[in-house]
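With one protein chain removed, the remaining protein chains of the complex are shown where they sit.
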Amino acid sequence: MLDLAIYGDYETAWCPGCGNFRILPAVKKALAASNLAPHQVTFVSGIGQAAKAPHYLNVNLFNGLHGRSLPVATGARLANHTQPVIVESGDGCSYGEGGNHFLAAIRRNVDLTMLVHNNQVYGLTKGQASPTSDEGFVTKAQPHGVYAMPFNPLAVAVALQANFVARAFAGLEDHLVEMIKQAIAHPGFALVDILQPCVSFNKVNTFGWYKNRCYTLPDSYDPTDWPTAMVKAHEWGDKIPLGVIYKNNRLPFEAHFACLQDMPLVRQPVAKAKFQELLAHFQ
Amino acid sequence: MLDLAIYGDYETAWCPGCGNFRILPAVKKALAASNLAPHQVTFVSGIGQAAKAPHYLNVNLFNGLHGRSLPVATGARLANHTQPVIVESGDGCSYGEGGNHFLAAIRRNVDLTMLVHNNQVYGLTKGQASPTSDEGFVTKAQPHGVYAMPFNPLAVAVALQANFVARAFAGLEDHLVEMIKQAIAHPGFALVDILQPCVSFNKVNTFGWYKNRCYTLPDSYDPTDWPTAMVKAHEWGDKIPLGVIYKNNRLPFEAHFACLQDMPLVRQPVAKAKFQELLAHFQ
Amino acid sequence: MGRHDLNLLIGGEAGQGLVTIAMILTKALVRSGYFIVVTQSYQSRIRGGHNTFAIRISPAEIIASRAQVDFLVALNEETIQRHRPEMSDAGLVLVDERFAGGNDQVLKVPFQEFATDRSVNVAYLGILTQLLGLDEAVVFQALEDYFGAKKPEMTAANQAVFTKAVQWAEEKHLPETVRLAPATDRRERLMLNGNEAIALGAISAGVKFCAFYPMTPSTSIPLTLQAAADTMGLVVEQAEDEIAAINMAIGASYAGVPAMVATSGGGFALMVEGVSLAGMTETPVLIVVAQRPGPATGLPTRTEQGDLEFVLHAGHGEFPRAILAPGTVEECFHLSRQALFLAEKYQTPIFLLTDQFLADSYRAVAPFDIDSLETVKVGNDPAMVPEPYRRYAFTESGISPRLLPGLSEHLVVCDSDEHTPDGHITEDLTVRRQMVDKRLRKAAGLRAEVSPPAYVGHVSPDLLLVTWGSNRGAVLEAAATLKTKGQKVAALCFSQVWPLIPEHFLDYLLSAREVVMVEGNALGQMARLIRRETGFEIRRHIRRYDGLPITPEYVLQALASGATAAR
Partner (left out) sequence: MGRHDLNLLIGGEAGQGLVTIAMILTKALVRSGYFIVVTQSYQSRIRGGHNTFAIRISPAEIIASRAQVDFLVALNEETIQRHRPEMSDAGLVLVDERFAGGNDQVLKVPFQEFATDRSVNVAYLGILTQLLGLDEAVVFQALEDYFGAKKPEMTAANQAVFTKAVQWAEEKHLPETVRLAPATDRRERLMLNGNEAIALGAISAGVKFCAFYPMTPSTSIPLTLQAAADTMGLVVEQAEDEIAAINMAIGASYAGVPAMVATSGGGFALMVEGVSLAGMTETPVLIVVAQRPGPATGLPTRTEQGDLEFVLHAGHGEFPRAILAPGTVEECFHLSRQALFLAEKYQTPIFLLTDQFLADSYRAVAPFDIDSLETVKVGNDPAMVPEPYRRYAFTESGISPRLLPGLSEHLVVCDSDEHTPDGHITEDLTVRRQMVDKRLRKAAGLRAEVSPPAYVGHVSPDLLLVTWGSNRGAVLEAAATLKTKGQKVAALCFSQVWPLIPEHFLDYLLSAREVVMVEGNALGQMARLIRRETGFEIRRHIRRYDGLPITPEYVLQALASGATAAR
């Protein structure tokens, strides 16, 4: 295992006590355990409090637009599919603004690891409901509570038979590290939805709230059994399952391309002779 | 039942033999059976061959942008929630460009009827894969066949416990009429995914292909049983179920608003006395 | 006696209660009859960092913020270090005695003597009441109103802390350097910032629908609407993204209610296709763009005027629009109303272009004459339209009768494709040309309704300062200062930046000996636009793009050092 110090130690812009502080070291440990030195991994993030996380890591980073981390990561991975790419952002960014990319990423199955800091609220914009806010969650923007049904990212991912679907909790570090590690190791698209208390704007889904409800799936649980996974993905409320909810083994997207078998695009020169042949088709 | 002639008879821009020709009269029959005279219903559509359909009906129509029919319909319905609103568009428009709105519409549960002409291809732009194209479907844009897993709209809708989720087939008119009628009658968000052969660009999923596979769900099928519905929603391939896959009874979104109890917004004047009171808060 | 112009700045970390103190104090000042101009400066984080809330205070009307600080209320040591250089000579610094640093300008208060950590805000307010010479009852009432709803059980405890703080200050015979001159004009006023004024203006005009996706600095517009929604009968919906927001507003408008969206640069970028849709379908919609520094995420909580050209040309294809750029909080109210009227009349997107500075800048605003405020009448009378009804009937003005779906037996057909007069899709190229002409004819009407820019000052000045939007106050005050120094100076302030009518202002430009453009961007976008429309090239420029608002001092200093040439 690599030394955690190589990932640096930065000042953050997070609120004291925020769940994000529990996720950051877990990510470092998972990177170290996965043997990824700083330059051997690329992080892509969006905008929000969670999306700042990779700034607090000594790694390659593209911090793009709110909601658009997945397409950037997809492009980066296809350009160089020998480089591991990790997407890290908030629930609003990932499932709200970025909802369409979430669906597409699951279907495309590019080998990406997606870490979602799910605090069930828009933190950086000061506490409006996020897609995962529970029904009835009261905010200034939703003074009578949220009317919409919450978005269940796990249910959608399992419904679309995503390659790897897991849930973790910021308050359970070892398990979280394990989930991230497995997600990195699993080929294809891998989601880790991380329950993350927001101490400033979410006074309902607190550390205690999660702690009282979360349990880890038993070893007997078979994440390859789709109907069971579907039901598990729906469990929420009094009991919240943590662990690998569903696993699939579809070929990663990039493995389909003949032209990527030998070398990543980033190392491929322009073959002039082939270009000459190509032009002949237009004669 | 109203006279079908009131919905007009227009020349279309569709290809001879297209499945759209089977859907058009079914929509008319469902409108008539639902007792909706032309001015008593508003259609909203996107862009594509399917999205032209409401132009061939004598009704109120807002034909908006590719992928954006649902938000327009949501706004229209909230402004006047006494007017039935029907969304009609293609699979690309509804599940591709419009994917994020699809998720949000299910969650929001505004009382809308959504008819999707699902031909598993982008028709108007000449035959690229759509989100619902089967894996391996070959087009000029996907010369080695589609690599991504198809988007299963029913599975996602059921996973998110949408209020009404049905599948119909353009080749089975009576059933299609019934599904549309039920969707209109059901409060909240109602989806009817309509399998629609595209004779010009989809040489795989033809009339015959669907016909050989589609069957209607037996009366014994209970659409309120979620786990079963989830499995049913996943059935695809040799056997394709038609019918109401899932039904829920959440309150329609508009029913939450106190200010909409008496009158739709479109009939509400500005109450000057109340405005005066409002200003007092800023003193 | 006392100060006729005091610039008070409260600084500290986010989460320290800085905004609470400042908001209560501001309310008390307005209720006491003072005029104020607030400048809020905060970071894109929830806790920590360094934020400030500056209140410029005067018994007479003031129109701009100021850079120089007279009274610094430092909630932490960092504030002293950062803002010391901005202090005026006769200024005062108020700090907790536990903080280090300080000279004779510093007043150290033993807050722990009369307050706990939780009630220290109340103690600060007590000290401030004394130092500024405010009426204790007024400040305490403002405090009560602020906390009241949230924690009524706290009244007695707060009163005790407040009184102790005031008493301590009285006993200490504190310096009177920051005492305010008494307010004389005691008419009631509203305390409003730009965003609140926009929301209230829109409500007064009849807005019934707003869709939004949260984005600083625009979010308080929908939040203000939301707070009024139950009373006034509005639907304010948080959309899944900005694309949905504008399309929802267009749908609501099509169905018959005045509708709006509010966002900032990046969110607006996502609305651009919808802007074009509104243009093509001729659907009224008010789009508020509260600018912040870009590109991309930029500086989310700061101010800039970098999106003028972007907003002016947003949307593919050609269609008419208008862009209003309020210069004051009052104008936010009135132009928000006007924008809704113009949108409905010309059936096209109308923009309100503001910025973070104005959005968050509280002012004391004279109450509006509510009875005289008309409301937008949506659509035409179904009984009066020629049969068969055609949504896009060709007319001389380009404005076609607008009916609302479901409210009569007429069918209302709108299309984003090119369409025939009855609204159905067409590929007839003759109709195409006619429809383009019809849509663009509406521009003539919009041009006829343009409000000319305000011209203030000498008729043939040596120096003409030109500006637009929220810089108005800073420029006017800078001009006034120069005038007192004997300069022949004038100011030309645009509150509508599109359309531009050369007859309204070209003569001013031509008759000034020297023209200087003042704007909050790096490329001089308004100057370019003026040249495009008039041929007149403005050669001297004062620009700011570091995220802070333009102040009178900034203008004067730039002039003193010779305003820069164009980039």
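Per-chain residue numbering starts at 1, and chain names A, B and C are given in the order in which the chains are listed.
Here, a contact is a pair of C-beta atoms (placed from the backbone, for glycine too) under 8 Å apart; a residue touches a chain by one contact, two chains touch by 3 or more.
Predicted model only: the values in this text are computed from it and were never measured.
The chain that is not drawn here is touched, among residues C:K377, C:R432 or C:R513, by C:R432. Although one chain is not drawn, the whole complex shows that of C:N195, C:T297, C:T328 or C:Q496 it is C:T297 that touches it.
Considering the full assembly, B:Q128 is the residue among B:Q128, B:Q182 or B:N248 that touches the omitted chain.
Those residues of subunit C that touch the chain absent from the view are 43-44, 49, 243, 264-266, 268-270, 272-273, 275-277, 279-281, 293-302, 304, 306-307, 309-310, 312-319, 415-418, 427, 429-430, 432-433, 436-437, 440, 443, 521-523, 528-529, 531-532, 535-537, 545-548, 567. Residues touching the missing chain, restricted to subunit A, are 13, 38-40, 42, 44, 47, 52, 55, 58-65, 68, 70-80, 82-83, 100-101, 103-104, 257-260, 265-266, 268-272, 274-279, 282-283 (touch as defined at the top).
If you put the missing chain back, the residues of subunit B touching it would be 13-16, 47, 49, 64-67, 96-97, 99, 122-126, 128-129, 131, 140-143, 200-201.
Note that only the chains that are shown with their structure count from here on.
Mean C-alpha positions place subunit A and subunit C at a centre distance of 37 Å.
Each chain gets one centre point, the mean of its Cα atoms, and the points for subunit B and subunit C are 41 Å apart. In subunit A, the residues that reach two or more other chains under the touch definition are 97, 99, 131. Of all residues in subunit C, those touching 2 or more other chains are 240-241, listed in ascending order.
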